[in-house]
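Only one protein chain is missing from this complex, and each of the others stays in its spot.
The block that comes next holds chain A.
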Amino acid sequence: MANRVKEDKSVLERSFVIGIYAFVAIFALLCIIPFWLVVVNSFATESSIKLNGMMLFPKEFSLYSYQYTLAGKQIMNSYLVTVFVTVAGTCLAILITSMYAYVLAHPKVKYRRILSFMTYFTMVFGAGLVGFYILIASTLGLKDTLWALILPYLLNPFFAFIMVSFFRTLPYEINEAATIDGANDLSIFFRIIIPISKPVIATVSLFYALQYWNDFYLALLFIDDYKLHPLQIMIRQIISNVNISSYVGGSQTNYSQAVPTYGVQLATVCLTIGPIIFLYPFIQRFFVKGITIGALKG
C-alpha cells in the first residue's frame, strides 16, 4: 500500500516537471517566432509573400527588399539621427543621472531627503502632455531640432533611484580615506566612484540607450522635418503606407519591378532591430544584474 502511494507521487511529480518544461518551451517559442518571421521573410521575394502570405520557411530567396530600402536617402538619414540621439543622449543622461544619484545617496548631504522627495514627486504627479508640449515647442523653441529628442530623457527618476541604491552599498571608508589624501568631492566622484560603479553604470546606460533607440513619442510630437525623422518614425510612415517611395527606392532604382511593400516594411524593421539583436548576447547579463539591483533595493 505504502509502495503504491509512493509510486503515484513520483508519476505525478514527473508529469508536473514535464508540464513545466512544456509550458516554458512553448512560451519561449511564441516569443521568438515573430522575430523569425520578420527576419526570414525580409529575404523572401515579394511575389511569394503576396501568393502564400508570410511563411516560416519561404521558398524563394531575394535581397531585393534590402536593395530597394537601402537605395533611398531616408534610411541613412534616419540611421544617423537615431545613432546620434542614442549615443549623445545616453552619454549625457548617464553623466547627469549618476552625479545626481551620487548626491542623493551621500550621507554628508543634509538636503538629500528634500531632493529625493522632489524627484519622487515627479513620478506620482505628472505635468502631462500639455505643459510638456508648450515647454518644448514654444518656451524652449526646440521644435524640429535634435535637442527635442535628447533633452526630455536626460534624467529618469526611476533610473536615478536604481543608481542611488547602488551608491548606498559602497563603503563610506573609501570616501574618508580619499578625503584624508586631499581629494575633494568632485575628484572622489570622477576618479574613485565612477570606476568602481561600472556594473550599475553599464546597466542604466543600456536602459537609457534602449529608451532613446526605441522612442517615437518625442519625434511624433516635435519633429515634422523629414530630414530629422528617426528610424522609429520611418517605420511608422512605412507601415501606414504613407508615401513609401518618398522614403526608399529613389530615382536610381528601376521601376520595371513594383515597389516591394511588405519587403520594405520587413527590411526596415530588421535594419532597426539589427543593432539590438547583435548586442543582445553581450548586454543580457548586465541587464539581468541591473534589473535585479533596481527591483530589490529600488
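A few remarks follow.
The rule is short, and it goes like this: a residue touches a chain if its C-beta (ideal position, glycine included) is under 8 Å from a C-beta of that chain, and two chains touch if they have at least 3 such contacts; residues count from 1.
Note that contacts and distances are computed from a predicted model.
Looking at the choices "NADH-quinone oxidoreductase subunit J", "Sugar ABC transporter permease", "Cytochrome c" or "Sodium:pantothenate symporter", the name in the UniProt record of the chain not drawn here is "Sugar ABC transporter permease". Here one chain is not drawn; of A:Y64, A:Y120 or A:Y226, the residue touching it is A:Y120. For chain A, the residues touching the chain absent from view are 9, 12-13, 16-17, 20-21, 23-25, 27-32, 34-35, 37-38, 41, 49-50, 52-54, 95-97, 99-100, 102-104, 106, 108-111, 115, 118-120, 122, 124-135, 138-139, 151-152, 154-155, 160, 184-186, 189, 210, 213-217, 220-221, 232, 235-236, 239-240, 262, 265-266, 269, 272-273, 276-277, 280-281, 284, 287-288, 291-292, 295-296.
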